[in-house]
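Note that this complex is displayed minus one protein chain, with the remaining chains in position.
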Amino acid sequence: MAGNSIGQLFKVSTFGESHGIALGGVVDGCPPGLEICEADLQIDLDRRKPGQSRYTTQRREEDAVKILSGIFEGRTTGTSIGLLIENGDQRSKDYSKIADVYRPGHGDYTYWHKYGIRDYRGGGRSSARETAIRVAAGAIAKKYLKQFHGVEINACLSQLGPIKAEQFDWSEVEENPFFFPDSTKLDALDEYMRALKKEGDSIGAKVTVVAKNVPVGLGEPVFDRLDAEIAHSLMSINAVKGVEIGDGFEVIEQKGSEHRDTITPEGFTSNHAGGVLAGISTGQDIVASIALKPTSSITVPGKSINTQNEAVEMITKGRHDPCVGIRAIPIAEAMLAITLMDHLLRHQGQNKHVNVQPGPIPGQAE
Amino acid sequence: MAGNSIGQLFKVSTFGESHGIALGGVVDGCPPGLEICEADLQIDLDRRKPGQSRYTTQRREEDAVKILSGIFEGRTTGTSIGLLIENGDQRSKDYSKIADVYRPGHGDYTYWHKYGIRDYRGGGRSSARETAIRVAAGAIAKKYLKQFHGVEINACLSQLGPIKAEQFDWSEVEENPFFFPDSTKLDALDEYMRALKKEGDSIGAKVTVVAKNVPVGLGEPVFDRLDAEIAHSLMSINAVKGVEIGDGFEVIEQKGSEHRDTITPEGFTSNHAGGVLAGISTGQDIVASIALKPTSSITVPGKSINTQNEAVEMITKGRHDPCVGIRAIPIAEAMLAITLMDHLLRHQGQNKHVNVQPGPIPGQAE
Amino acid sequence: MAGNSIGQLFKVSTFGESHGIALGGVVDGCPPGLEICEADLQIDLDRRKPGQSRYTTQRREEDAVKILSGIFEGRTTGTSIGLLIENGDQRSKDYSKIADVYRPGHGDYTYWHKYGIRDYRGGGRSSARETAIRVAAGAIAKKYLKQFHGVEINACLSQLGPIKAEQFDWSEVEENPFFFPDSTKLDALDEYMRALKKEGDSIGAKVTVVAKNVPVGLGEPVFDRLDAEIAHSLMSINAVKGVEIGDGFEVIEQKGSEHRDTITPEGFTSNHAGGVLAGISTGQDIVASIALKPTSSITVPGKSINTQNEAVEMITKGRHDPCVGIRAIPIAEAMLAITLMDHLLRHQGQNKHVNVQPGPIPGQAE
Partner (left out) sequence: MAGNSIGQLFKVSTFGESHGIALGGVVDGCPPGLEICEADLQIDLDRRKPGQSRYTTQRREEDAVKILSGIFEGRTTGTSIGLLIENGDQRSKDYSKIADVYRPGHGDYTYWHKYGIRDYRGGGRSSARETAIRVAAGAIAKKYLKQFHGVEINACLSQLGPIKAEQFDWSEVEENPFFFPDSTKLDALDEYMRALKKEGDSIGAKVTVVAKNVPVGLGEPVFDRLDAEIAHSLMSINAVKGVEIGDGFEVIEQKGSEHRDTITPEGFTSNHAGGVLAGISTGQDIVASIALKPTSSITVPGKSINTQNEAVEMITKGRHDPCVGIRAIPIAEAMLAITLMDHLLRHQGQNKHVNVQPGPIPGQAE
């Protein structure tokens, strides 16, 4: 299928360029009867919105989402939901300077070679601006999962450059502009970001996303394993270069006796697996982490070429995030929600009559 | 779609359990005119085959693949290719002991809760045995990519437990039973594996897979980015818990000025991106790494429960690999090949008439 | 996949209810470089627009389409195209009377039982109003097919109730409000429709759609045959109850010696097959016909029940087409265009390097 859709039974299709008229999309397959309104979607859009703090870009994006269909008297009807976010901030900035230059680390070079034409204004379709619609669509999935299955999905910034979270206190995450779970590191983060801004440089980050109360049984063998589709979903976020489930790359140095999670009549006693065994959810927390590269839009000069294959020097001016990981928090939550939602519908489609009794009590051991 | 298929234009669908009658599959969408025969597929199957060295399981699997359709007078016809591998080694071993026990770290628990029924013999569908068909299908993709586009795909074991490859000499990889690119570490590996065997334990591993001469332009915005689909593809391999593209998790501590790859009239001067920018191939080497967990089939006793929710102690006897990463080499190559092949066809479907001129010379800077 | 999308490489996803805020959709996979603007789409939307003649509903729909993305400097960029048609005519009519009644012949009963909730205003998602977006999307496909491959797609009304076209003069079709190819029948049609209006009844129709200059080779064995996907595409239009390719149901009484189309060095001498052999286009005209049922929105009283399972009598008031076949002309063209476009991209994806020489001259024998 063409690339701007994700999901099978719960499917999200999107459109929109950074400096076009609007972003939008179609959310297809949402079950009927879910109470939802624009304000429900706006909460996450506002968490993603730039200009929220001095650590993110000061570009003003209104990001006011409109629901155009699929809702009747406040509830979903089971038909496709149209979403629209008008681009308020389409200022007629002069982009002609970068029109025939490939900014290093961006999609300019690849889009040009793929298509032979390129909307160079602000990155066009390759801009992270498209993730606004993902967040809106994900908010629908999150609300459904919460209301009908008690699933809760939360992400946080677990590392920014050299600064790692050493304590995980989820109640801290929404209390600071970094979405950081370790309040003892907030001063260090503040200091680090100030220095970075002075340099005109950017930094990578790690985001961890967790889903609680996921039903056991989600995921399909063998190619559509839940972890494989989560990897797809999270890696599709701009700037992501790595995805881990559970212990991730730490398993390389683990022994089998250490890694395998013991099952007791009271449930699992550990969660090295990250909530997925053989591609199917165990009922424990789904835990995934992603690595986000430092944005290439920096004021440190860089070398590149233009479409005539001539060497040029580049400085990216404008309003950019020094760490795109911060704003990726609601995006990671949205993508995990979309994938879980799709698998939930697929699972109950095939296995509606399955009724396993008796069984252990899944759940994260604390 | 149901979970046993991968790909859109080049699509692989598989079936088969560890101890069933046969494994098989359908490879759909292979372009016509490719010279291919069973021996071409057998090469990679033999590289994956157990019992190849004392470091892998001694279970004998013949893994002789038959091509049942789609080939005429030695060449593909464009129609679907049927593949079959009969399970020669279906010994009537007594599996009744594990019939109602969930082996920790395996799919027993999740399959049971998903389906309410489970082929417990050797893991059934969740056994890594199914990857034999992936390897056969991947060999078709590899041959096509090589012959029509000069693409070469190779994987190696880049780390086993604490032992990392520090030199990457690809010519070494096929010369040792570990597929290890650093011959100075072979003694250490040998020693480590002997000790492990004595303990009855297993160990994790890292596998790195590289595709050379990939055309620029493969990958679709925004959800079907090439890296997202590679992540999907590689994470769908049994035991994989993490996927990286290019610098992967190292980007967390990189600055933008350091990460972005400079483009010169002669090509890129580095490849931190791993050959993908904004989800589209740059023409540089595609570089991906995966983390494989230690197998849970070990003789170290473990705790678990049975389907009646009673505590039990488990020892997995039988012939098992102490490091599944070793045999994953051809599987990783196969999955990368399948994904690249699919994207190649999708790209030329949409962009057949694109002809970008002039342009820089893509390629990996050495 | 969820049901509001069609196509694989050229994919159209839509949303919108009859009396909602707007209709819209995403057209994904259009090749880059096609010159297109809103006016190109508006031509077909205006042909579909109600209130065009006294034979169609007088409801005023502006149907002004906006292109929200995917176009840069007048040309497609290869990224997804967002489409929007605002519902201008959302008058606050009182629909409460039909809120809990199932109008016979409509989707009221089935939507209610499927979803347990229903946007009853004007039929909601099941209204033919959604076809406006199909027409807009189809116009993009039509323009591409015409410009890059010379394909021309035209439909006409070949029968209305008992009145059949006996002459096929395509130049007449756009000259009369019935899109009828036989000008000798125009008076009869006019008379028939007047009488029907007086009765308050409606009538069925047959629409024939033809694509000229279709490349040979489109269509995939065995399930995605071109004719199978055309049947899908055309049967998905509201009110369609039958689809024929070529001679269609006449083949039942044909003999093999009569049906098979002779091939000569100059081309085919007949086209009973309708341009498709074994599911693949022959290069001859693709000819398809559809049967459209009479609309159930009539003023003749009918019997039905309400959601409390009580008997009720229904009269559908309001502005309705006595023959929905008339306005189906551009819809049939659009759906055929979408399907051909998708298959063109799929074909050239898999078979880019195929170059058959020498060969006969395909084409419709006159």
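Order of writing sets the chain letters: A, B and C. Residues in each chain are counted from 1.
Note that in this section a contact is a pair of C-beta atoms (placed from the backbone, for glycine too) under 8 Å apart; a residue touches a chain by one contact, two chains touch by 3 or more.
Quick caveat: nothing in here was measured; it's all calculated off a predicted structure.
Remark: the omitted chain is touched by one listed residue; of B:S13, B:T131, B:N176 or B:N271 this is B:S13.
The chain omitted from view is touched by exactly one of C:Y102, C:Y120, C:Y144 or C:F178, namely C:Y102. By the touch criterion stated above, the residues of chain C touching the omitted chain are 1-6, 8, 12, 14, 102, 104-107, 109-116, 125-126, 130, 159, 161-162, 196, 199, 201-206, 216-217, 219-225, 227-236, 238, 240-265, 273-274, 276-283, 291-298, 300, 302-305, 307-311, 347, 350-351, 354-356, 358-360.
Contact residues of chain A toward the unshown chain are 1, 8-9, 29, 31-33, 78-80, 148, 221, 345-354. One chain is missing from the display, and on chain B it is touched by residues 1-5, 7-11, 13-17, 20-26, 28-29, 32-33, 66, 68-70, 72, 75-82, 84, 114-119, 124-125.
By our rule, only the chains that are shown with their structure count from here on.
Relative to chain C, the chain whose mean Cα position lies farthest away is B.
Rotation angle relating chain A to chain B: 180°, from a CA superposition, given to the nearest 5. Chain centres here are Cα averages; for chain A and chain B they lie 26 Å apart. Once the centre of each chain is set as its mean CA position, chain A and chain C turn out to be 38 Å apart.
Residue positions of chain B touching 2 or more other chains: 1, 8, 221, 347, 350-351, 354.
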